[in-house]
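Structure first, then comments.
With one protein chain held back, the other chains of the complex are shown just where they sit.
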Amino acid sequence: MSRKTKGYLLNTAVIAVALLIFFFYRNSMMEANNKNFRLSVIPSVWQCCYLIILSASLNLVLGFMGQLSIAQCGFMAIGAYTSALLSLAFERAGFYTDKSGFNFTVVLILSFLNAGLLSALVGLVVGIPALRLKGDYLAIITLGFGMIIVNLINNLPFAGQNGLEQGSASSSLYENGLGFSSKQQVAWVFLAILITLFAVTIMFMFIRSKYGRAIRAIRDDEIAAEACGINVSHYKVLTFVYSAFFAGIAGALFSCCNGSLSTGTFTFANNSILNSTFLVVMVVLGGMGSLTGSIVAAVLMFLLNRFIKEGEWLSSAPQFVQTIFGYPMLVYSIILVIVIVFRPKGIFGHNEFSLINLPADLKRIFSKKKGKEAGV
Amino acid sequence: MKRMIALLLALIMMCGIAGAFAEDTVKIGIIVPFTGTMSLYGECMFKGATMAVDEINANGGLLGKQVELIKYDNQNDETESRNGFNWLIKQDVELIIGPLSSGTTKAIVDMANDEEVVLLTCTATNDALDEEDNFVFRCCYKDSFQGTIGAAFCYLNGYKKVGAIYCAADTYSKGLYDSFAAGCEKYGIEIVETASTASFDSMDVTNQFTAMIEKGAELVYTPYYYNTIGPLVVPQARSAGYTGVILGADGFDGVPDYVVPGADLDIYNNVYWNNHFDPNADSEIVRSFVSRYQALYNNETPNALSVLPYDAVYMFATAINNAGAADAESVREAMSDTSAVYELVTGTFTLNEDGSPNKGATMFEFYHDTENDRVDFRAISVINELPEVK
Partner (left out) sequence: MTIFLSTLMVGLRLGSIYALIALGYTMVYGIIRMINFAHGDFIMVGGYTLVFTMPVMTEKLGLPAWTGVVFAIIVCAIVGVLVELLAYRPVRKKGTGMSALITAIAMSLILENLAQAIPAIGPNPKIPQVIFPASSLTLAGITIDTTTIYTIVVAGAMMVLLTLLVKKTSFGRAMRAVSENKKAAVLMGVSVDRTILLTFAIGASLAAVAALMYIAQYPLVFTTIGSSLGLKAFVAAVLGGIGSLPGAMLGGLIIGMAESFTVSYISSAMADTFVYLILIIVLLIRPVGILGKNVREKV
């Protein structure tokens, strides 16, 4: 058995065990009707799930391909609105009445698939022209596309305040066919977890394939990559579409978490956690070019966000600290600058966390530290 | 795998944070934005609610218990509203004063019904918050009423050709426009031109007003907020040559503080709007409220955003006293009683079956107070019921 196969087997086994533990944990909590589990653990799992998919998908473009795209939230908006409207249409048509059973599962699958596919399609339309540019220009053009997407959704004739009914432009889609209540979130939590696992696995396979090697070559030296016979624009667009697809899926998960959507959530500079900047913070913090890094960073940033918002430690902190932490975005952007200045490669750098390498990695880190202490 | 470990860590942390308190106070949660672009409104609302809670506590509390107000900053965001809602329920809060905007309110309406917690919104005017929601009440009127009042105003004052400018990206603005347009149809008023702005960041409405003049609109309905109306919309409309009526809604509350110092103040004449209450009203309850509020907060004149949460707290108080208990189910029962009368600053009213109050609106106009050289407002009429079409 090769080391690679061993690694895969080990990973699968650990994930399966973890899932199993979580399954029993959930059931026991459900039986005990634990309030804390329903009101904070499960919503946290859901929110972590879409943040993980989002930051990992952004990392494909930002970290692995080396192109700063700020349209990610726009793609997420497409996914969220598509799935919400589609499921609402089915509900209005009487295809399902309550959020369980076979019919609803079909609708769920359809909504998620369509959310991803439509985002990917828009990603293709945006990507083909946009990726002819790079660096600053690409950033600004994707920013422009993000704005256009939001502006267009605002003016969609069928995304009015009552969902499909109010046939006029509006900022908010009030009814959301997918919006799960807390109890439904508990019931469907494995949907979120499995979709996230699936998405992350596919992204891993992508970056380990020849495509992944090609886009890393593009990141490191575009001209050299082209000279080696890599079709640069083809690979760029492909990655972009891939990333858009998963952003769309994340959007669909997001719409499951919310009873209503409004485009304000997806704009470039709002104050919510979903801000495109917040995503960039996650990717940079985790390490540009490390999927596991993005995953860890997404969870860390999520916990930090909750910690700032709910922490009672804040009221005992000095006034100055309270003022700063009263503006979470300020904290995140300061973190971003500090990370970029002092550790530009983030937590993981280009490396991936892997179980099979863990002993070796630990040994290396440990010996490094020892070396430092000895003054070497 | 790292993810799973992190998740487990998350679980452990979350378990640590939660903790129930002893049940000796009545807890009222308030979810409003304290940071972000809407924080101004959140602060006003919190001021009103705090004042009411302090007064109740000074008078011995409710059913002998002190009232505790617990705030959560939702940044005017849907996800944060839901997180805040969950956080409050974990602390055994059963009465919540709802988020600022209709969108964020809608995000937690289903959860309130599901968790059986009373949600009382004082600013979400949108109609989509409907009557099926057992545990959801409001103490402000709906957009459909507010927008129709605009149309009724046109009807009563004989305006036949009107125009409208609204912000396509804002729920409040768009919702009001929709109901205004429906009202105009009902009263047989012709909307000659409709224009919009893509967002609140669009600072220039000159072109829109030029189009209004071209089409001969006698009145233009502009459902925007005071901070754009005062410095931007009205001056630009007048300098584009539009001299007709500008009509708005409760978002105009506060315009006098947002006029440009040194500008010609006559331009604010002929601007009309409706609001939830009249701070100059000749009634004991309003006078005493205004003087107490000003004594507490630096002589600030209270606006609708601070009065409504104040009233919301007292609505809870009335319901708790009527029910003789402070749990969600009893309060809901008490508030569902359509005969219960609430005597509050914004008027004396009952709740209808939808959980919305039956109250009228006061129409105001701005005028140039030449003596003090400032813009002031005065009530011109009270519309309690929509007029019938003759």
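Lettered A and B in written order, each chain numbered from 1.
In the analysis below, contacts are C-beta pairs under 8 Å (C-beta built on N, C-alpha and C of every residue); 3 or more make two chains touch, one makes a residue touch a chain.
Not measured: the values here are computed from a predicted model.
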- The one of B:T25, B:T206, B:S336 or B:S381 in touch with the missing chain is B:T206
- Note on the structure: The one residue from B:A240, B:A281 or B:L386 touching the chain left out of view is B:A240
- Option touching the unshown chain, where B:G64, B:G262 or B:G324 are the choices: B:G262
- In the full complex, which of B:D92, B:E190, B:E214 or B:E329 touches the chain missing from this view? B:E214
- Which residue, B:T25, B:N57 or B:N227, contacts the hidden chain when the whole complex is considered? B:N227
- Item | Chain not shown, touching residues in subunit A | 62, 66, 68, 129-130, 132-133, 135-137, 139-141, 143-145, 147-148, 151-152, 154-155, 169, 223, 268-269, 277, 280-281, 284, 288, 323-324, 326-327, 329-330, 332-334, 336-337, 340-341, 344
- Query: Hey, which subunit B residues sit against the chain that's not shown?
  - Reply: 35-37, 39-40, 43, 168, 195-199, 201-204, 206-208, 210-211, 213-214, 227-228, 230-232, 239-240, 258-264
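The rule is simple: only the chains that are shown with their structure count from here on.
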- Just curious, how far off is subunit B from subunit A if you go by their C-alpha centres, in Å? 34
- Query: Inside the complex, what are the residues of subunit B that reach subunit A?
  - Reply: 1-8, 10-11, 13-15, 17-18, 34-37, 72-73, 75-80, 82-84, 86-87, 89-90, 102-104, 106-111, 114-115, 126-128, 168-171, 174-175, 178, 196, 198
- Residues of subunit A that touch subunit B when the two form their complex: 11, 14-15, 18-19, 22, 25, 35-36, 39-41, 43-45, 47-48, 52, 151, 154-155, 161-162, 166, 168-172, 174-175, 179, 181-183, 196, 200, 254, 257-265, 270-274, 292, 295-296, 299-300, 302-303, 306, 309-311, 326-329, 353, 355
